[in-house]
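Every protein chain of the complex appears in place save one, which is left out.
By letter and in written order, the chains are A, B and C; residue numbering begins at 1 in each of them.
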Amino acid sequence: MNPDKSTLLEMYRRMVRIREFELASMDLFKRGQVKGAVHPYIGQEASGVGVCMALRRDDLIAGTHRSHGHNIAKGADTARMMAEILGKVTGYCKGRGGSMHIAAFDTGSLGALAVVGSGIPLAVGAALAFQMRGEDRVAVPFTGEAGSNTGNWHEGLNMAAVWNLPVVFVLENNHYGVSTNIKDAVKVDDLSVRAQAYGIPGERVDGFDVLDVYDAATRAVERARRGEGPTLLVTEAYRFEGHYAGEPEVYRNRQEVDQYRQFDPIPRFREYLLKENKATDAELDAIDTEIKQEIARAIEFARSSPEPEPATAMDYVYA
Amino acid sequence: MNPDKSTLLEMYRRMVRIREFELASMDLFKRGQVKGAVHPYIGQEASGVGVCMALRRDDLIAGTHRSHGHNIAKGADTARMMAEILGKVTGYCKGRGGSMHIAAFDTGSLGALAVVGSGIPLAVGAALAFQMRGEDRVAVPFTGEAGSNTGNWHEGLNMAAVWNLPVVFVLENNHYGVSTNIKDAVKVDDLSVRAQAYGIPGERVDGFDVLDVYDAATRAVERARRGEGPTLLVTEAYRFEGHYAGEPEVYRNRQEVDQYRQFDPIPRFREYLLKENKATDAELDAIDTEIKQEIARAIEFARSSPEPEPATAMDYVYA
Amino acid sequence: MAATERDAVSLGGAAPVMSPDLIMQVAPGTPAREMSYQEAIREALREEMTRDASVFVMGEDVGKHGGAFGVTRTLFDQFGGARVRNTPISENTIVGAATGAALVGMRPVIEIMFVDFSGLAMDQICTQAAKLRFMTGGQCQVPWVLRMPQGGGAGKSTAAQHSQSLETWFAHIPGLKVVLPSTPYDAKGLLKAAIRDNNPVIFLEHKFLYSFRGLVPDQDYVLPIGKCDVKRVGTDVTIVASGYMVWHAMLAAQMLEREGVSVEVIDVRAISPLDRETIGASARKTGRVVLVAEAVRDYGPTGEWAMAVTEQAFDYLRAPVVRVTGRNSPVPFANSIEDGVWPRTDDVLQAVRQVMAY
Partner (left out) sequence: MAATERDAVSLGGAAPVMSPDLIMQVAPGTPAREMSYQEAIREALREEMTRDASVFVMGEDVGKHGGAFGVTRTLFDQFGGARVRNTPISENTIVGAATGAALVGMRPVIEIMFVDFSGLAMDQICTQAAKLRFMTGGQCQVPWVLRMPQGGGAGKSTAAQHSQSLETWFAHIPGLKVVLPSTPYDAKGLLKAAIRDNNPVIFLEHKFLYSFRGLVPDQDYVLPIGKCDVKRVGTDVTIVASGYMVWHAMLAAQMLEREGVSVEVIDVRAISPLDRETIGASARKTGRVVLVAEAVRDYGPTGEWAMAVTEQAFDYLRAPVVRVTGRNSPVPFANSIEDGVWPRTDDVLQAVRQVMAY
């Protein structure tokens, strides 16, 4: 895989966009302007971006409670996302969903399901439709490593395997499910071995390295597109922030977090781009600035948008 | 493993007991004397008996919809079982359970759960109690091969693995889940590879060979008893009869069934016992006769027992 | 336990298979054929699959075997394994996959073998499918139908894990529609409506009704989901019922006619969304109401129906609403105590006499 310059810059742009969006949403949450909860994707940007850059717009993703990053990686508009997490009618879900349920059907995000593992069957079903209709589209459900212990996960991988469906199951190992370290929830070290239980390929990649992820994802996606069935892709990263913004983190210490922060995927990719002469400092700085402005505009847009009209409260209960 | 003569004869006795019990229950069902449904264990006797002979009385099993065999293998009384499937108050469950729900707590059967996969968590929980209390008992859930696609199965194996619980998961591959051949429900050929997803040992044995099963089960049980954690044991056999008594079997042909019937575990074990001079024809014939009489008595007992009193209908809803 | 059509019939010993004449829904002269409830469902599936390529059937053993009760039998031969699709035993994922397929334009009709197993799929049914359209602000719709046989009775002895009636689990969840057809005519017309509906529809077939026969028009028709059907017009007392219970109500009504009691029978064909108006109007007319549901008593469907009566007809009531329901216990196996677990015609008769005598 040798992504061209514009692809590389777009990867960088989306990773920075996620980072800035998350910093902003955490900040807004801490200041009481975002209600509910916000689960930051900070530290995992390379995983979502590496996977989604390997997808076409008409491919689909299914998300989790922690899906700001997946949506942005798939191309969602940050203004409409910000409006959604502020509960505004201009948001993707017209304020009905909030941070945990952002769906952006127009850019191929089926939605974020906040019950761990529940997005998997949806992606399997979408892939079944693709296969039945002879479409060469691919469906990609994201789950955290802890999500791989749910019954949904097992049933979904088995069904996709036996029907040879075009699914790439992305398991993002950020080491924790809320407070529980993966070592206390699973006995195997390498979660990609779980693929063997279904007779499908499993691959584990460095989830801090966007190119590594992109590479493996591209192979898995092409495999699925060719009708050769599903793949399990495990991206190894780390959750830099608490489970949700403001979460006390009694279960881990600063050193552990700091150690992983050294692998921060964004500076690392920036360095790579510079070292390999794929981009100049000026180009990357320009992206940083552009994104900062975009996020500022997104906040402004969201803030100035109205909340849904009370009279519309019963809309969308039934089609 | 070198089982002594009395053990070998007891294996033979229990296998014959299961066979005769099942033939009788199918016959009673066909004559309309057993209501509901009967799921015969015929052809799989070596699996249940091989496993349960490796257990102590205070070890526990959890069953399925097809658990006459498991109960008998664990030592349940055929008269009380027969009374149960005839809905009599002298049955194990006082007529409340019927064929699909026979539990025999006094001989270590936690009960038959008719929702596929639902017995697994129960066995895991019992094993957790054993571990917490420092008891060296073992819990054994049985499931069919199709049951290994349920969420319960995955969650249960993972939980037992990560907590190192004394469980031996027995997966009985009789090739069909109702009408669905295992090849249409699972992509792997050898289901014991599924153990790798949990970091526990998996072993596959000839489920027509009671000694092979006994051998592997004994090792797995001893491992569990020593505190070394769970094992997945796959026994390969075949369902000689329909999914339930009277089921039309539109999904397979006679040749296939006949081919497998050649491996009938009972004549095979009988031959072995004779060839190895472990028993004489006379001894085995005596067992056959003894069991036939026992089953006849069981039917007589069941028939002559009363149904539950209508006034007791609300008993046992609450403790 | 997976029974087949044959069994469904042959096992149906104790309770009466009622005469089709009890419920006449096809106007004389209309071209129609007599068929069983099961055949009517199959015909609806066949016609909708023929009409619309996005309709497909999925579930455990729905292929050659024809599903738990033989309902989908022959569809596999006609439409093949891609559109009549056997699944692994994975209830939650069967429903979730249907949702995913529906989200991208398919119209899956899925079968869970017994409603009792829906306990494994409540997340995908109630927490995902029912809410997705709402949660996403209308970006999507989930047009599936989930067929589930339910109910017991008739000496079938399927015991505690294969005999429940669980309609209220679903009816309590906004976003779902919940249908319980009582006749071949209704089953066909409502299933076609359900398949064409853009919402997730829970379609609860009563096991004991599969063998019931009745007239079904030759012409294509759909019935409205969300309207009660007045199965019999009367003036003295209203019986509100759904599913198999409608038959008990109709038989009781016929018997009561001889006693000079004029009974109106309201079939709550769709218990959600609930058509309160029809129930209210009838209650205002008769002033006496009996509610009949097979589900266990506590927190079963009758409570909601009673609220509809109270809210709309309080001043007209001449007697307290009386209900006839399943016994408040798990279903036992033995006939001696299974007997009396489900309402019978007699229970309905007694209840009507009670409100009449008040």
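Convention: contacts are C-beta pairs under 8 Å (C-beta built on N, C-alpha and C of every residue); 3 or more make two chains touch, one makes a residue touch a chain.
On a predicted model such as this, the values are computed, not experimentally measured, just so you know.
> Would you list the chains present here that the left-out chain is in contact with?
A, B, C
> Quick one: which of C:F117, C:W144, C:F208 or C:W342 touches the chain that's been left out?
That would be C:F117, which touches the missing chain.
> In the full complex, which of B:A123, B:V138 or B:I266 touches the chain missing from this view?
B:A123
> Of the residues A:N164, A:S179 or A:Q196, I need the one that contacts the missing chain.
Of the listed residues, the one touching the omitted chain is A:S179.
> For a quick check of understanding: of B:C52, B:C93, B:V168 or B:I182, which residue touches the chain that isn't displayed?
Residue touching the absent chain, from the options given: B:C93.
> Under the stated touch rule, tell me which residues of chain B contact the chain that is not displayed.
The missing chain touches chain B at positions 60, 62, 91-97, 101, 103, 105, 110-111, 113, 115, 118, 120-130, 132, 139, 151-152, 155-156, 158-159, 162, 315-319.
> For chain C, which residues touch the unseen chain?
92, 116-120, 122-127, 130-131, 134-135, 159-161, 166, 168-169, 171-175, 271-274, 295-296, 298-307, 310-311, 314-315, 317, 319-321, 323, 328-330, 332
> Go through chain A and note every residue touching the omitted chain.
Touching the chain left out of view, chain A contributes residues 35-37, 39, 65, 84, 87-89, 93, 95-98, 100-101, 113-117, 146-147, 149-151, 177-180, 184-186, 243-244, 246-248, 250-251, 307-310, 312-314, 317.
Keep in mind that, in the parts below, only the chains that are shown with their structure count from here on.
> Take each protein chain as a node, join two nodes whenever their chains touch, and name the resulting shape: line, ring, star, complete or other.
Here the contact pattern is complete, since every chain touches every other one.
> Report the chain whose mean Cα position is at the greatest distance from that of chain B.
Relative to chain B, the chain whose C-alpha centre sits farthest away is A.
> List the centre-to-centre spacing of chain B and chain C in whole Å, with centres computed as mean CA coordinates.
One centre to the other, that is 36 Å.
> Do you know which chain A residues sit against two or more other chains?
151-152, 155, 158-159, 162
> For chain C, give me the residues that contact two or more of the other chains.
Within chain C, residues 87-88, 90, 92-93 contact more than one other chain.
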